[in-house]
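All protein chains of the complex are present and in place, except for one that has been dropped.
For reference, chains read A and B in written order, and residue numbers begin at 1 within each chain.
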Amino acid sequence: MNPVRRLGVGAVAVAVLGTAVPATASAAPVITMSGSTSVAPLASLLAKGYLKDRRLKGKLKFKLAQGGSDVGVADVAAGRVSIGNSSRDPKDSDSGVVFNKIAKDAICLITNPANRLPNLTQNQIKSIFSGDVRNWEDVPGSTVSGPIDLTVRTAASGTQDAFQKIFLGPTKLSPIASAKSSNGLVQQTVKGNKNAIGYVSQDFTSGVNAPAYAGVSCNLANAKSGQYGGVRSFYMVTRGAARGGTKKFISWVQGSKVAQKIIATHWVPLR
Amino acid sequence: MATEIRTPGTLPPLPPYVPPGGPRRPPRRRRTGESLSTWRYGDRVAFALCWACGLALCLIAAAIVVYLGVRGVQYLTFTLLTTHPEAGLDQAKTGGFLDPIVGTVLLTVIGIAIATPIAVGTAVWIVEYGRPSAFARAVESGIEIVAGTPDIVIAIFGLALFQQHLFAPLSLTADGGAVFGRSFMTAGAMMSLIALPMVFGTTREGLQAVPAHVREASYGLGKTRIATIRRVLLPSVRSNISTGMALGMGRICGDTAVVIVLLGATLRLESEGSIPGFNALKGTGSTLTSYVYNNSPAGEGNAPQKAYAAAFVLLLIVVALNLAVDVIARRGSQTGLQNGRLGA
Partner (left out) sequence: MLERLRAPWSDRRAERVLGALASLVLLVIALMIVFVAVKAWPTLRNNHLIGWLGFGGDVDAQISDQVNGVGRGGDQFAINAGPLIYATVLTTAVAVVVGLAFALFSAIFIVEFAPPRLRRVIVPVVRLLAAVPSVIYGLIGILVLAPFVNDHLLPDGRKRSVEYVVQLSGTSLLVATLVLTVMITPIMIAIITDALYSVPKSWTEGAVALGVNRWRATWTVSVRAARPAIIAAAVLATARALGEGIMLSMVSGGRGFSPNPLDGLSFLFEPLRPLAATIVENVESLNAPAIRSSVYAFALLLLLSSFALSVGGYIAKQPMKKYGIRV
């Protein structure tokens, strides 16, 4: 290769890597987080708020990866990251990790806009989702007729775990329910099928009808006041008790007023 | 009329020749060959089937391209191309996909940079040396196996492999002492496995197409085998290598499974470590394919508009790579030593 071409190749390589490299390359301490995609927006806002509130810009770095609650818990248990974000409760098989609750999130039941179901009691939900009640004609208040199409989440989902614990209790979910792998898929399925019923996180209720649960409608205000019963917790998981910079961050999240204000924008703060 | 003597040069101009039966019309284009009526019934059915399949193919291709084009133009804005993605709640309003585009380019470059030397070297070894022949057959079958392996299997193999402590320098090591195992380097290494069969295949075909007398001429002049390879054969298969590289890059651009599993799933490019340049490779990020997947209803992004825009950009990149393949292949067939034609 002649020298000019070699120079050209070198320039291109430097340019490609240069656009990929952020400006700073200092040795600031890093807090790495990985885990749930539902907690990720909250974690990103909290990280930015922490750096601003404690004036640590440039002195601390946050890295936020996603991948799912299970990935987060596994990563933190193996020591691959400092904090794991989890939207599900601790399982029996999670050993050696501590689940620190940071916020709460409401789970709403949703039906198609054509089905203006106003309210569902817990017994009704149990009988619908366990498969005892199969037709919309048998559900008082529904405005459609036909077989009930159950739309749930897959087993690995924290939302599914929370739904089972909060709404169903010991009742088993019907085996013919159609399991989707994300909130978006459940929302899209329910939007497109007038016989469908499902459950999503509270931010995914646009374009669908959200019936009230036990008389309390599903919105942020009711969840914050504690009236709405269907709330699940978000956790930041650490390996053993939190230490050092991680401990300071988590206690800031759980304690400081600034953090609670950030959480209150879309989620339910702990106090 | 008595015969008049006319001197030459004074003849009046003759009227234009009109053949009997009227002026000559331009010949009507007759369909040469046979007409369909002479065919057997079964052949006529097959003919109709061919036309039906061909037209269906055109329609489907047009539908896909036009639909993506319409949706992409509808949702693609300049700000989307130049802003960083945000992990915001209302994905339809916040952030763009600059980092995924950079991630795609970076990952493709890494993957093809690792794959090409290995693939070309292996192809040269198999065509030129290839001893013992059982080993050569094993290597060829092995590359065929890799070509047929699902990309998700390659991804989970990469995850298992790169979380061993031996590969700690390739990704970040947390204070807990475990290896994260997911970074551009690890994803690039697995992507090179995906691009390897393409480059290997085209290079081997190119080398096999170089006629024997070219090699013999070089040996006759006293060159060693390796010098022949370096100075005569490799320059002549340059276009084949480039075609293979472009095909491999197309395959890397379009792969989602390896990215989802091995690239760390951070929305932005996060680098790791303090060596400038290398820290981006050790860091994590996302690419256009994982971005489309996460913003479609199958992921949590809930923003189909951005998914369409990113899919459109991805399609443009693939089209550009395909055009490059066509141009290189056409230019290469006009030059080069294959098919017995000597010339530069």
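Note that contacts are C-beta pairs under 8 Å (C-beta built on N, C-alpha and C of every residue); 3 or more make two chains touch, one makes a residue touch a chain.
Keep in mind that this is a model prediction, so the values were computed, not measured.
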Of B:106, B:193, B:233 or B:328, the one touching the omitted chain in the full complex: B:193
Contact partner of the left-out chain, one of B:76, B:107 or B:126: B:126
For chain A, the residues touching the chain missing from this view: 67-68, 70-71, 73-74, 77-78, 91-93, 134-135, 146-150, 154-156, 175-181, 188-189, 192-193, 195
Hidden partner chain, residues of chain B it touches: 33-34, 38-40, 43, 46-47, 49-54, 56-58, 60-61, 64-65, 67-68, 117-118, 121-122, 124-126, 129, 131, 135-136, 138-139, 141-157, 159-161, 193, 196, 224-227, 229, 250-251, 253-257, 260-261, 289, 292-293, 296-298, 304, 307-308, 311, 314-315, 318-319, 321-322, 325-326
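Note that in this section only the chains that are shown with their structure count from here on.
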CA centroid of chain A to CA centroid of chain B, Å: 38
Chain A to chain B touching residues, read off their complex: 14, 16-22, 25-27, 32, 34, 37-38, 40-41, 43-44, 63-67, 75-76, 78-82, 181-185, 187-188, 203-204, 239, 266
Residue numbers on chain B that touch chain A, as the complex places them: 86-89, 102, 105-106, 109, 172, 174-182, 264-267, 269-271, 274-277, 279-281, 284, 294, 296-302
